[in-house]
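One chain of protein is taken out of this complex; the other chains stay put.
Note that the chains are named A, B and C in the order they appear, and that numbering of residues resets to 1 at the start of each chain.
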């Protein structure tokens, strides 16, 4: 019953197999190999657009490199107050970005409403040069609450950002989980909707450690190779990063793995709802959040369930936590099995 | 005949197997797993000292994180002019170190003589606060020329550094190659000789991507966890970094792999010497440098040999390159086979 | 009727005279002169404590240098959301601090309540190493709203900060204005109350451009000389910085100038209150904020009054701005004359 995170799982079999099969022989290091070129082509194909990609081993690196590349040191990057880049990266965007400023915004379910973005930006206009300059908007797809932005919602946000000359970054650590939930193509929810640069995650989806920074305008990627290198994120045996992506993206593997994770989240959600513990936010990706009495929570932990207790100021209005309650986050992954889900649901139901 | 680099090889079978075997089940991310703790213990055992370790995926990250941790932004880090940190990391130490300054020093065979270190440091004293402050000395073991520092040589250098309140960093991307050549223990060539922090490399030795920053004084590692995290170098599925190190260090695997690489370098060196192309520097690790007429070099490339042509200002006095000559670097790895070596030597001999 | 800022005034006569008188002859540059040493002694005397001081030309420099010195790059610095360091320094603390994070907190009248500080810090504990680390608390004395912290209030805050191993910085751009309002000594409101480092401003008080970073523990100032130098803030003709401070601090000049500024603010406040426009916050330093109908505001501008319209989320609960209202800030300085004040009050009264 391990629902702690999608990164507590191991490597998906298809990807592990690719590492094994691709291990023979010699290959030039630092991305000068055929597999890397193939992955770039493949990602371009998937997004139906010419792209420049930069593979790195962590999501924090992908996010921080991307943000530093689209914001000057005196830039403001607007994102949800509970976004991973604000709360879980120990200041990586500020470090990579030479001291840029992250500006947190509120929003139910960790999603930003267009009017919130517009009004927050407005506080950063007209006080030149005393204030940082609006440079980028970053949204997480799926969000940290497991909610997703539909194409129209993304368009509404990116239009505001672009109107102020800002760039748009999408933190897609769980991009595939969001994608497979929608009747939309990868292109529809990224560049066609105004996204300039995407952190396209494979790690949580089943890879060992592989994320791609995807630029939809090759010109904007200029010197990103140097930026990645000086951050220590250019792997010497780079082919193994590429092999992970190649196998992840082959034969719909990425979509299949994400659909499974989402299905397990759905199963959790419906089971828990039936047990009187409905999710606090719509379950749109592979995350389920429920409110529990603390006593129940203790009982679950004791029974061997693994998950994190979280704080959030993004709860819907009707879901304020009582003093004896807590919010728990349950994450399903490609490796989550139905039995675990059912076992957990039964445990909760019995309390 | 691939002698381009030790990172053109794949993953050593023992290490790949460990990734496969260790893939089952769930494990907490970010290093909060049992294998990681085991690796820390094991590295302490090998070095006969309490250590704090930080695993990262690249050597550039290991070096830059280590240097930033022992030098303030206004610090000077002294190293050989042709050290990897100066020439091949695109300014990573300067970036991680908030703008610290690398000071290059000359030295035959990419080794620093004690008197060179002492006199260079002396130029950075007495002009406070207009000049950067001597903060660290960094030496590569083995060096970029494939030479090694004997314990006594290290002691002579670290004494000078410590006398000025400086810390000593060792870039051990090829630490094991140096170690197995000497009649000395890991402790003898590190902390017992005055080394404060070591970049202990496994990647070139046979791992996928795994390096350890090893602090011999746990107190000096304070907040290194935050530094690594905000650099994007804390892997979420961290156990796979640890599994690489665990298997690398099990059953003398690391020593065996390095001995093989060194033996192949020796075989190259003696064959080439017999063919009238002796190495320009003593072959003490897994690197062989020879001088060739450009025409010969072209011929070898055409015949399928892979290696890099290099420049160096660290040649012995008698080895000045003529206008029609070039210096080539041949690197042996755990994966280099005798047949390749012999084939290459025959090719050279025939020219 | 210039109430735009205390920096729209020129140089106080006493200070200008000191520049003229001190101009003769030669003096070693970079602070190696007698006047500089004298100023350090004098500041120590005023604060009844051994101090290390660093003179710089701007308040932004003083604040950013001080904060960077007490916080590591992965540190969180807690301050009021409308503090100058968050809103008016274009990211200087983040730049100087290698990407440190400023955490804004709410508080009526731009003051932080102890419970707000405690609860905000608590959100930055226990999630190591994913989150930045509580490093410093910064309070402005007087605050941006013109309110002041009494000694007991400072103690309550600094105790919380110190209990978490944090340092305390005081932004004293208007330190003297706060000081003269209280029945307390400079020591009482700084180190005796737990302040570790003070930005002690003279510019707004009447100098040309002179601020002092004052460390109350000399050991904590280690290498601040290098930090200031590499920030370009070590003036070569440093004696002219020192002459400003020397004359500012001689013969109670600083106190007299601040008392005048405060008295003019009081006169404004009482006049405006009598005219039905009472200050929104207690007038404790040299700033007066009132709410005006927009039409009135336009009229005042036309009549030649100079001031800034501000936004604030720190208004007392009863003072919410209506859609046709605005908040204006009036700043008095050593150069403000009674006639101007009275003229302005009459203008307002007539509307």
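Just so it is clear, a residue touches a chain if its C-beta (ideal position, glycine included) is under 8 Å from a C-beta of that chain, and two chains touch if they have at least 3 such contacts.
Nothing here was measured: the structure is a model prediction, and the numbers come from that model.
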Partners of the unshown chain among those that are drawn: A, B, C
Contacting the left-out chain in the complete assembly, out of C:229, C:246 or C:267: C:229
Selected residue (touches chain absent from view) among B:26, B:95 or B:175: B:95
Contact set of chain A toward the excluded chain (per top definition): 30, 72-74, 98-99, 128-130, 132-133, 223, 225-230, 234
Touch list for chain C against the chain that is not drawn: 2, 4-5, 7-11, 16, 19-20, 22-29, 56-62, 64-65, 89-92, 94-96, 203-204, 208-209, 226, 229-237, 240, 306, 335
Residue ranges of chain B at the interface with the undisplayed chain: 73-74, 87-91, 94-102, 123, 127, 129-132, 311
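In the analysis below, only the chains that are shown with their structure count from here on.
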Chain nearest the global centroid, as defined over all protein CA atoms shown: A
Centre distance in Å when chain A and chain C are each reduced to the mean of their C-alpha atoms: 41
Between chain B and chain A, distance of the C-alpha-averaged centres to the nearest whole Å: 35
Chain centre separation in whole Å, for chain C relative to chain B (CA means): 50
Junction residues of chain A, two or more chains touched: 89-91, 94-96
